[in-house]
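Here the complex is missing one protein chain, while the rest keep their positions.
What follows is chain A.
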Amino acid sequence: MADALPRPAPRRRLLVSGLLLGAGTAGAVDEIVFHQLLHWHHFYDRASGDAGLVSDGLLHAATFSAAVAGLALLADARRRGPFPAVLWWGAVLTGAGAFQLWDGLGNHKLLRLHQVRYGVDPTGYDVAWVLPGAALLLAGVALLVRSRSRPVPRP
């Protein structure tokens, strides 16, 4: 066993860890900054209807569960030795960008669950919501593509 190298974490598990942690972190930032600190979003705005109640509750539980699972899988990947950081960061950014885009386009516009801010014209806020999401997603995908051409580092 002396020459046995620690087995690097399988690519797929690292991908899952990054995607879960990215989406979970984006959801937590949304919750903490816009719900708790700025109070732009409401617990329930009495206008969004029953679909909003279900979607908000589901998304909340899903994001914090994803963050915990992503952290545990990350810890497991790190103890396996060589850690392909580019791949993992690519997955994190992809997860965060996908969540932000879904929140901005799907939740706010398609389903009209709630808006970014109330009492003002939401267009500027929508752009400020969707563009960073798209940028995160693109950066993440670019890193993922780059990580394919770069082999896992060996110690």
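Quick note on the criterion: a contact is a pair of C-beta atoms (placed from the backbone, for glycine too) under 8 Å apart; a residue touches a chain by one contact, two chains touch by 3 or more; residues count from 1.
The rule we apply is simple: contacts and distances are computed from a predicted model.
Student: What protein name does the UniProt record of the undisplayed chain give, "4Fe-4S binding protein", "Energy-coupling factor transport system permease protein", "NAD(P)/FAD-dependent oxidoreductase" or "Putative membrane protein"?
Tutor: Going by UniProt, the chain not displayed is called "Putative membrane protein".
Student: Which of A:Val33, A:Ala75, A:Leu131 or A:Val145 touches the chain that is not shown?
Tutor: A:Ala75
Student: Determine and list the chain A residues touching the chain excluded from the picture.
Tutor: Residues in contact with the chain left out: 1, 4-8, 43-44, 46, 53-54, 56-58, 60-62, 64-66, 68-69, 71-72, 75-76, 79-80.
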